[in-house]
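With one protein chain held back, the other chains of the complex are shown just where they sit.
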Amino acid sequence: MSTTISVTEKLVGKSVRRREDPRLITGTATYVDDLKLPGMHHACILRSPHAAAKIRSIDISAAQSHPGVVAVFTGPDVAGVGPVPCGASLPGLRVPHHAILATGRVYYVGHAVAVVVATDRYVAADALDLIEVDYEPTAAVADPEKALEPGAPAVHPEWPDNVSFTYHQEGGEPEKAFAEAEVVVKQRITSQRLVPMPMETRGCVAEYHAAEKSLTLWSSTQIPHLLRTLVGQMLGLIENRVRVITPEVGGGFGCKLNVYAEEALTSFVAMKIGKPVKWIESRRENFLCTIHGRGHVDYYEIAAKRDGTVLGLRLKLIQDLGAYQQLLTPAIPTLSVLMMPGLYKFRNISADIVGVFTNCVPTDAYRGAGRPEATHGVERMMDLLAVELKMDPAEIRLKNFIGNDEFPYATATGLSYDSGDYAAPLKKALDLVNYRELREDQRKAREQGRLMGIGISTYGELCAFGPSPATPAGGWESATVKIDPSGKVTVLTGASPHGQGEETTFAQIAADELGVPIDDVIVLHGDTAIVQYGIGTFGSRGTAVGGAALYFALKDLRAKIKKFGEMMLESDDVTFSGGVCTCNKTGNTVSLAQIAGMSYRAMRLPVNEEPGMQATRFWEPPNFAFPFGAHIAVTEIDRETGHVAVSRYVAVDDCGNIINPLLVAGQVHGGVAQGLGQSLWEQAVYDDTGQLITGELMDYAVPKATMMPWIETAHTTTPSPVNPLGVKGVGEAGTIGCSPAVVNSVVDALSPPGVRHIDMPMTPEKVWKVLEGARA
Amino acid sequence: MKISGSYELALPPARAYTILQDPAILARCMPGCDHLNRIGETEDGHVAYEMKMKMAISSVQGLFAGTVKLADPNEPSSFRLIVEGSGKIGFMKGEGVLTFVESGAGTDVRYEGEVNVGGVIAGVGQRLLDVTAKHIIKKFFGKVVGAAGEME
Partner (left out) sequence: MIPQNFEYSSPRSLEAALDQLAGGPDGSADGSTKILAGGMSLIPLMKLRLAAPERLVDLRRVPGLNYIREESGVLHIGAMTTHYEVESSALVRAKCPLLAEAAANIGDVQVRNVGTIGGSVAHADPAADYPASLLALEASVTLVSKAGERTMSVEDFLVDTMTTALEPGEIVREVTVPLEKSGAGTAYAKMVQPASGFAIVGVAARIGEGFARIGVTGLASKAYRARNVEALLEGGADAATAAAVIAEGVDANSDLHASADYRRHVATVYAARAIRQAISRKY
């Protein structure tokens, strides 16, 4: 006869408020720039104003003798430091040598030329003005299509065609599909360069202990362990003598999923001068020398039958790489190819990527990284096909979705979609907007001469990066759970949350699994001296991979706890639940604290068990997870000015099981904000000479709260079979689902005068001109 | 950035042409210009001057050093003016053709060309670049008109 055990209320699935927020809101969080070390010096970096130039000479003498300046270094001084690494590999990939300071030539505006170290940041900034660089400007090219033209200036003189790589992927029989198609629709679609724009710019502090030959590097990064390995290699340091710490990180969006020249440079400088050195990126530098996102010119062709059945999709993808390969630069467009079929039964696929060098800052992962571009392409093409066939955009999607009984579904691009009910979120979104009535409203609006549009996007994502064979540097994640002698729980995750809220969600998971109050759990991350090796946070993987690793570590601990419980209760019929082990025969209990205490005192141990209460798991995901959803945007265009107003926005996302609905909503909102940014406002524009002319927030329009529409969110739930939590990932969903919904909506609004397509950002002038062109 | 426009000078074309080739007048009329020192002819036959300019519009100030070149002389109807300068806040290159067309008792001076800027001013000044360029040109021609008036 068992006694009733009070089971702690389950936290998973509840909108637990973020435990991170009190310190963030009250301004007590510690970011890199808050660090103050004794004797700390400050570095400022001189950057090229030219997109392409030879460096004839650099005169640093005046800067060196400026009071307060400790040292000035230029390219030749850092020749011994290894190049900035590119972690992606493709057959025939051309990887230019990426020195941490320009030597001989500069390749883009913002290219680091010299570093000044001084007693304070103001002195260092003043001294930059005293460095005289004699540049010989050479011709530059900033547009990837122009870079491919014969006779274009060569970004890297050794590769005059500006091609870094070409990549072909094919599935099924695309030639045959297009030959047999009853209808083929073609469209050039661009996805402009974007600045990721975290609130906190990059920055680092390096401290070198010469006696131990050990380096501590605080950096605002998404990947502390990979940074440790790679920066150690660059500097020739022994890996276990490098410690990387990520203090609070104020957003990354992919731009801190990288190893940057400045991280090695700041460390190099600290080693040289024997003092701690801080470098904080200015917003201006963030524009110029932190990676940009997107940068696609895509040529799509879709083949279909007249009844709307899709047959094939062809893509020629021109990827603007910028001047160098950063950590994952060339891999990003390959993700676009993998996801190009979207949620549809495209059996025949052909894609050709050309990776092109330009005299611009490198592109790399930015929220969605390759998948927003793919989704934008396929979702635009589905709408173009619907227009061509005079079909409803919802109908053509429902007709071509992969069926619920077809999972796991092998795509023509070689992926295995884990699980899905693709019609469900679309139907839910259509219900939420009262689609039929909405179309009727639209008909009436058109009669009144108004330009009202309804745009649908149904997206699929490749998330939870990822199985290691498909992910550079490994795609597993790690977790350690330690229970103190007092029964308090510490989670160490190899993931590196920087705004996602895993200090909350992981505590929810641990609290549930161990049956302890959430306040008994702390989650630590981002210090390589404390946390076991990990991969990091990106690609919507934190919970789907890191959370799964945590789950398995908790499972191991539960088993150990139970064994201790059995020993202490002298019974083999014991249940561990609600934070106590209970003997099912006697009803006697021992608490987690008693068990943990016993495990450390170790006066007695269960057979084959070690002392202590700690478990570590490295979990390798067998597959990616594939979230999906449907977004609907209703827009109204000001006929006179071309201004686009989003009057309604509905996002129905299926990210599998939800750990914390509040945080999921936050991720969707933030993602949609960035999707709207790309759709309507944001663009990193380089002029013909390679000057970034949107180099400040006065010209680069990030969405502000007042510019946002109300976002209605809803969910369907299709658990992923890939991980034990059944989660799929949600960090990028909003961004991926958004832009096609908005563009489809605007094109729908403009369709009466005959507009077929419009590229992003849909600024008022662009929309107005398209409208004028259609009227003419 | 393309620039074009025209100004009326109360001088016949030949005089207008001459004063706009006169380094002393150019130096006086270029806003914030200290001096123009002839540095001779360039290899491609341009007359070239070294210049220093202190540009100031409201609080925005920048010192520019560079060259002024006069090329493709076609007296008295046209020549090409090439101004290059660089300073801490950026660099600029302006190149344009000045055409002198008789207009009543005076001359219609037309200019057409292109200005490229780089550095900080290009990266953060986008919103005000066009209007600032026009402002500087306006100031320049305003002074030229004044100088022409004195010579009448």
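Which chain is which? They are A and B, in the order written, and residues in each are numbered from 1.
The rule is simple: a residue touches a chain if its C-beta (ideal position, glycine included) is under 8 Å from a C-beta of that chain, and two chains touch if they have at least 3 such contacts.
These figures come from a predicted structure and were not determined experimentally.
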Touch criterion as defined above, residue of A:77, A:126 or A:520 at the omitted chain: A:126
Residue among A:522, A:685, A:714 or A:774 that touches the chain left out of view: A:685
Touching residue (missing chain; options A:169, A:190, A:282 or A:490): A:282
Touching residues on subunit B - with respect to the absent chain: 5, 56-62, 88-89, 120-121, 124-132, 134-135, 138
For subunit A, the residues touching the chain missing from this view: 44, 121-122, 125-126, 129, 282-284, 640-641, 643, 680-681, 685, 693-694, 696-702, 704, 706-707, 763-765, 768-769
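We adopt the following convention: only the chains that are shown with their structure count from here on.
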Residues of subunit A defined as touching subunit B within the complex: 49-51, 109, 129, 284, 287-288, 687, 689, 691-696, 698-699
In the complex, subunit B residues that touch subunit A: 88, 90-91, 116-120, 122-124, 126-127
